[in-house]
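I have placed the structure first, in the form of structure tokens, so that the comments after it can refer back to it.
Complex shown without one protein chain; remaining protein chains in place.
By written order: A and B. Residues from 1 in each chain.
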Amino acid sequence: MGIAKQNARMSRYMVSPSVLLLLLWMIVPLSMTIYFSLIRYNLLYPGENEFIGLENFEYFLTDEGFGPGMSNTLLLVGSVLLITVVLGVLISVLVNQAFWGQGIVRVLLISPFFIMPTVNALVWKNLLLDPVAGVFTAVWTFFGAQPIDWFTDYPLFSIIMIVSWQWLPFAILLLMTALQSLDQEQQEAARLDGAGPIALFRYLTLPHLARPIAVVVMIETIFLLSIFAEIFTTTGGGPGYETTNLAYLIYSQALLQFDVGLASAGGLIAVILANVAAFFLVRLVGKSLTDK
Amino acid sequence: MLSLKQRRRAQTVVLGTIAWLVALIIFFPIFWMILTSFKTEIDAFATPPQLFFTPTLENYTSINERSDYFHFAWNSVVVSFGSTIIGMLIAVPAAYSMAFFETKRTKSTLLWMLSTKMLPPVGVLVPIYLLFKDTGMLDTKLGLVIIYTLINLPIMVWMAYTYFKEIPKDILEAARMDGATLFQEIWKVLLPMSKGGLASTVLLSLILCWNEAFWSLNLTASQAAPLTALIASYSSPEGLFWAKLSAVSTLACAPILVFGWISQKQLVRGLSFGAVK
Partner (left out) sequence: MADLTIKNLRKSYGETEILKGINLDIKDHEFVVFVGPSGCGKSTLLRSIAGLEEVSSGEIFLNDKEITELAPAKRDLAMVFQSYALYPHMSVRKNMSFALELAGQDKETINSKVDEAARILELGPLLDRKPKDLSGGQRQRVAIGRSIVRHPEIFLFDEPLSNLDAALRVQMRLELARLHQDLNATMIYVTHDQVEAMTLADKVVVLNQGRIEQVGSPMELYHHPVNEFVAGFLGMPKMSFLPGKVKSVSASGVTAELTSGYEIEVPVSSDSIQPGSDVNIGVRPEHVIITDKNSSKFQAILDVAEHLGSDTYCYVKTLDKQMITIRTPGDFLGTFGETIGLNLDPLQCHLFDTNGKAVPRLSRAAEVA
């Protein structure tokens, strides 16, 4: 047997466990979800599992939680992306200059990313945003402003704030690293050509960051579409449906109301949404990941 | 008129100050959490919030009072390490063969692996929950290990792959010429050369497992619940002891925070699927 054939065979053996596991992980639960979404299936009423076509989808789409769930999901993803990318670019450019204690500053900046989501949510909800004893209240009072009851008056905004704090370091970390590979000679050449700091940023730094920004957007989108723990531990989706996103809506239907069929229909809609987003993002970024 | 040198220095001071300010604001919640963990419950809830107080270790000494902290911590450790070890055993050979024996399908396989991360967990929550219920894996550490291994596998393959890609093929060929078998080539040449990269792959996996809070909240109750679930339980009204919450949170986050600091540079590669180095 030839060397190339041996290699090909061996490489198949080594790759196949990963591929098979991931294939199972994709196909089995997903096809179950599809099946469940087409039958009547509530854990509270066992034995009535007849085929009902698209009825579950109809129920899910007309559910009073679906509209808010959908718009909250998009609002959450969009706002957090905007905040983290804009601030991420500014902060990473800021700390890319040499100054005293640069290393410590970087460590401080990326720390929130390593805090577990449940801790993040509870620390913000209680220690910082509490309307009575929270730090924000104290700051507001100090400046003579009326303290805000964040989770009652601006629940979704509060969630956006918390999640942005968690994900901003991710953007900073990636962009900071990307900036280190910025071509110094190119910068110097541009400076000799008479480019000022703004021109440098606009024509050299930003284009250089285009790919890392795309990566940040792609990966954050994946995770932000299914934000769950932060909502679960703070608002429980409320008040009303004000902080319910799709992930939380499906969770509440499946594990609180035990309606497997309905939750599966919702799950599929979430999958479709994620894939629509992912399709473009992976097409956009994925190609450049492997073409090096 | 300032000289160029003076102007530069002034600029550095101003920008440095701004950078420090931003960093301190961003770090403040963590700082405040750690600070609160050394307060009494009364100090913790004082208005206005206290920056200066008599510190106490009471929250740490009584850590087991409300719930068995070490039980949850142990679950976190077992699940994180278990999943990381299994994940490495599966991911490293795959990354090796894709990095050094590239076939026509390698690139699309890698992209496909990445795309499995696009599957939102809620899309498969119901069947996984039911499967686990039927097989008795609900609220077991094994169940979490399996799930974590699967969700982190693509990231680990990618990260190991990008590290392997950097090892010159020549060196492995030299080993082959020197008479190394496949196993010797991997064990004696490849792994020692990439131990830094593999160590950060391990760290990233540990971090992701330790902080995971969708599956742990949905698939565990009391037996297998890790720290993320323990802390979520503090959200209930009777759990609102800020100082204790802070102490438990600080303990739960400290190891991962340190891991993150140590490996920040290398983590970028895994987190960005190799697109940023």
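List of remarks:
Here is the rule we go by: a contact is a pair of C-beta atoms (placed from the backbone, for glycine too) under 8 Å apart; a residue touches a chain by one contact, two chains touch by 3 or more.
Since the structure is predicted, the reported quantities are computational estimates derived from the model, not experimental observations.
Screening B:Leu131, B:Met193 or B:Leu251 for touch with the missing chain picks out B:Met193. Which of B:Ala10, B:Ala174, B:Ala199 or B:Val258 touches the hidden chain is settled by the complete complex: it is B:Ala174. Residues of chain B in touch with the missing chain: 168, 170-171, 173-181, 184, 188-189, 192-193.
Assume only the chains that are shown with their structure count from here on.
Put simply, chain B touches chain A in their complex at residues 12-13, 15-16, 18-20, 22-24, 26-30, 32-33, 36, 44-49, 90-91, 93-94, 96-98, 101, 103, 107, 109-131, 149-150, 153-154, 157, 182, 207, 210-211, 213-214, 217-218, 227-229, 231-232, 234-235, 240, 242, 245-246, 249, 252-253, 256-257, 259-261, 264-265, 267-268, 271-277. Chain A meets chain B in the complex at residues 7-8, 10-11, 14-15, 17-19, 21-22, 25-26, 28-30, 32-33, 36, 91, 94-95, 97-102, 104-128, 132-135, 137-138, 141-142, 165, 168-170, 173-174, 177-178, 181, 211-212, 215-216, 219, 222, 225-226, 228-229, 232-234, 246-247, 250-251, 254-255, 260, 263-264, 266-268, 270-271, 273-275, 278, 282, 285-286, 288-290.
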